[in-house]
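Removed: one protein chain of the complex. Kept in place: all other protein chains.
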Amino acid sequence: MRIRYFAWLKQRVGVAEEELDLPAEVTTVGGLKAWLGTRHPRFAEACAAKGVVRAAVDQEFADDDRPLAGAREVAFFPPVTGG
Amino acid sequence: MRIRYFAWLKQRVGVAEEELDLPAEVTTVGGLKAWLGTRHPRFAEACAAKGVVRAAVDQEFADDDRPLAGAREVAFFPPVTGG
Amino acid sequence: MTVRVVEAPFDPAAELATFARGRSDVGAVASFTGLVRDEHGGERILAMALEHYPGMTERQLARIEAEARARWPLLDVLVIHRVGRMLPGEPIVLVATASAHRAAALEACAFLIDWLKTKAPFWKLEETSSGARWVEARASDDEAAARWERR
Partner (left out) sequence: MTVRVVEAPFDPAAELATFARGRSDVGAVASFTGLVRDEHGGERILAMALEHYPGMTERQLARIEAEARARWPLLDVLVIHRVGRMLPGEPIVLVATASAHRAAALEACAFLIDWLKTKAPFWKLEETSSGARWVEARASDDEAAARWERR
């Protein structure tokens, strides 16, 4: 699965994107966050702060309980600040 | 005193403006309306319909009870429809 | 002058091109343009004639602008209103506001056009194929203006 990071989360993690094979037990956005936290300590730190890490599955905003079945791309980013 | 009419009120009365000496008993906008109605029957007709004749004294919107003391110009017109 | 009453056609885009330009303290510009439509109440409009009360018009527009500046932290304001005869597609009125932030610019812009519609002495005469008719004031305009009355 393709994982993407944006804005300061990308700087914290140190990569813009990575291609990863997820373990079978990672089935939701929340589960993916926890698993990615074991690979990237600074990602885990960011996730520990409530509300600062948002996610999108296949370019749609997604909550932690969103299933990953069939997803090709998951992105993580801070709250948006455009306009 | 200078009396001015605008929009369809001007067409009804038949003049855009007139210079008139008011009788002493005409002291308010409401009194002026009634007195002008005796000179212009179609002005009286318009005034009989509630809310369609508005007034300005010296270019400020004015209600019927507005005194005319010191005024140089009184205008009558229908509700505004600009923009 | 930020308030203008004009008899000739004007170009809102050209006015906006110079509005608040070169000011890097402006973070938000809102604008509203009112145009002559070719249809009203099911009837075809051939032209529109805008009558006004010279003198009182400018006074009321300046007052409405001052009220907007008192209510919102505006960095610039522009109000242009055309009078005389105009054709469908032609602009009647332009309101533009500039502020550091968007809420002030957007709210002040809506306020200005709402108050202008009920507090400035303009009257519209529509020319249709069956003759000329004066546009009647709409209750919805009074309601829109009343939103902004101080409670």
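For reference, chains read A, B and C in written order, and residue numbers begin at 1 within each chain.
Operating definition for what follows: a contact is a pair of C-beta atoms (placed from the backbone, for glycine too) under 8 Å apart; a residue touches a chain by one contact, two chains touch by 3 or more.
A quick note: this is a predicted structure, and the numbers were derived from the prediction, not measured.
> Just list which of the chains on display the missing one touches.
Hidden chain, whole complex, touched shown chains: A, C.
> Consider the whole complex, including the chain that is not shown, and state which of C:5, C:49, C:106 or C:145 touches that chain.
The single option touching the absent chain is C:106.
> What is the set of chain A residues that contact the non-displayed chain in the whole complex?
Residues 4, 6-8, 56, 59-61, 75, 77-83 of chain A touch the chain that is not shown.
> Residues on chain C that touch the omitted chain in the whole complex?
Touching the missing chain: residues 11-14, 16-17, 22-39, 88-89, 100, 102-103, 105-106, 109-110, 113, 140, 144.
Convention: only the chains that are shown with their structure count from here on.
> By mean C-alpha position, what chain is farthest away from chain C?
Chain A.
> Go ahead and note the Å separation of the Cα centroids belonging to chain B and chain C.
Whole-Å distance between the two chain centres: 26.
> Please tell me the distance, in whole Å, between the geometric centres of chain A and chain B computed from their C-alpha atoms.
72
> Multi-chain contacts in chain C: which residues touch at least two other chains?
Not one residue in chain C touches at least two other chains.
> By the touch rule stated above, which residues of chain B touch at least two different other chains?
none
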